[in-house]
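Here the complex is missing a single protein chain, while all its other protein chains stay put.
Naming follows writing order (A and B), and every chain is counted from residue 1.
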Amino acid sequence: MTKPENEITWKDLEIGSIVTEPGNASQYQTGDWRSQRPIFDNKKCIKCGICYIFCPEGCIEQNVEGYFEANLFYCKGCGICTRECWTQAITMVEEE
Amino acid sequence: MEKYAIFVPRLVTKKETFAPGHRACIGCGEALAVRLVCKALGQNVIIVNATGCMEIVSSQLPYTSWRVPWIHTLFENTAAVASGIEAGLKVMTRKGKRTAQGVSVVAMAGDGGTSDIGLQALSGALERGHNFLYICFDNEAYMNTGIQRSSATPFGASTTTSPAGKMSIGQVTWKKNMPAIAAAHDIPYVATACPSYPFDLMAKVAKGIAISGPAYIHILSVCPTGWRCPPDLTIRIGRLAVETGIFPLYEVENGEYKLSFNFPQLRPVTDYMELQGRFRHLSEETIREIQHRVDKDYIKLTEKAV
Partner (left out) sequence: MAKRVGIEVSLAIAETAKLANVDVVAAYPITPQTHIVEHLAQLVADGELDAAYIPVESEHSAMSACLGASAVGARTFTATAGQGLELMHEVLYIASSMRLPVVMVVVNRALSAPLSVWGDHSDVMAVRDTGWIQIFTENGQEVVDNLLGAFRIAEDQRVLLPVMIHLDGFHLSHMVEPLFLPEQSEVDQFIPPYYYPFPLNPDKPITMGAFAPPIIYSETKKAQEVNLEASKAVILQCWKDFGSFFKRYYSPVESYLSEDARVLLLTMGSFSETAMTAIDKMRKEGRDVGLLKLRLWRPFPFGEIRQAVKNAEVLIVLDRALSFGGPGGPVCSEIRSALYDEEKKPKVISFVGGLGGRDITVAGFEYIVNRGIEISQTGSEQEFEMFGVRE
């Protein structure tokens, strides 16, 4: 777990301020940006994976049954998946 | 391009070497482009990145979205740093100081970092023939600093430094043809791509790193924030850019042009422009001028292609 930036001392820094933990930005919750979220209707889903391929966050994951759903920790609610889904199996609903 | 079945997305690697948690705007076409490029690049790569949107959203100390080796130094020297990396790897392997084989060197920069401030370094690297892939992510303005115009901003687009106003229609020059400039260096591979055609994009990237010598790929990156369009239309707008002939997809292999898609009839440019606020101010006359120029350029391109 990376220390939050306001706690990092100059001694904590790696040489040249190199970040040695690949992909540790995945600790950052971009999910609380969104004002709407995608709801996936598996009855309509044909498991094509288009939503997965077009998500700019790369946060749409395929579950064991082969259906797709957005990881709400990251989902920013852009609506691209909804727009591109071939069978209109995804709907955007307002975030509370 | 080969015809792909609808279920092909599931054949793409599930690995995300460009990790979620990055701070790109919602619906960012460039983030999607980078994500797709990274899928095609795999793990055996070193990425050199210019200052710009993708660098900023992915590398705020102490975090990084990158799961591959990645270096950012300045705005205009991406191709030069990539040259040094490529030469360093080659020499160290030759001198037995390094055993890793086949590491791809990939430079990533925006349109500003490529066709404006980065043009000199790019030209030098292409001329010297380094074995690397240079990818320009073109969102048609200096987006990261607040939507200022670049030489890649299209004619008539309103940006903060080429704003539409009583005395101006916005950008008064035509988009600089970067792929043509790259091709003029006689490099083995030049291509244009768009994330709305993800498999075409990934195939081109794979080709780019496989080629020996310099390769250049120019990727249209739809920017909802800067182009003033809804974030869920990113893919649609990218498709329209191709279908209207405004951003044709093609390859130039050893000087030979090859269209990736050809349409029996191009859609009118208004289909593309009416979805974007940056063109909202244009008169019918200017739009006609743009249509005329797009048609002319498209014919020139198809004539070059076999």
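Note that in this section a residue touches a chain if its C-beta (ideal position, glycine included) is under 8 Å from a C-beta of that chain, and two chains touch if they have at least 3 such contacts.
As the structure is a computational prediction, the values presented were derived from the model and not from experiment.
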Contact residue for the chain not shown (choose from B:S59, B:N139, B:S162 or B:Q276): B:S59
Given B:P69, B:P163, B:G213 or B:P268, the one touching the chain that is not displayed: B:P69
Among B:C25, B:V45 or B:M273, residue touching the chain not depicted: B:V45
Missing-chain contacts mapped onto chain A: 5-6, 8-20, 22
On chain B, residues whose C-beta touches the chain left out of the figure: 43-46, 48-49, 55-56, 59-64, 66-74, 76-77, 79-92, 94-95, 97-98, 100, 103, 120-121, 123-124, 127-128
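Simple rule for what comes next: only the chains that are shown with their structure count from here on.
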Computed distance of Cα centres, chain B from chain A, in Å: 23
Chain A-facing residues of chain B, complex: 6-10, 12, 14, 16-24, 26-29, 31-32, 35-36, 58-68, 195, 198, 230-236
For the chain A and chain B complex, residues of the former touching the latter: 2-3, 5, 8, 17, 19, 21-30, 33-34, 46-50, 52-59, 62, 71, 74, 76-80, 82-84, 86, 92
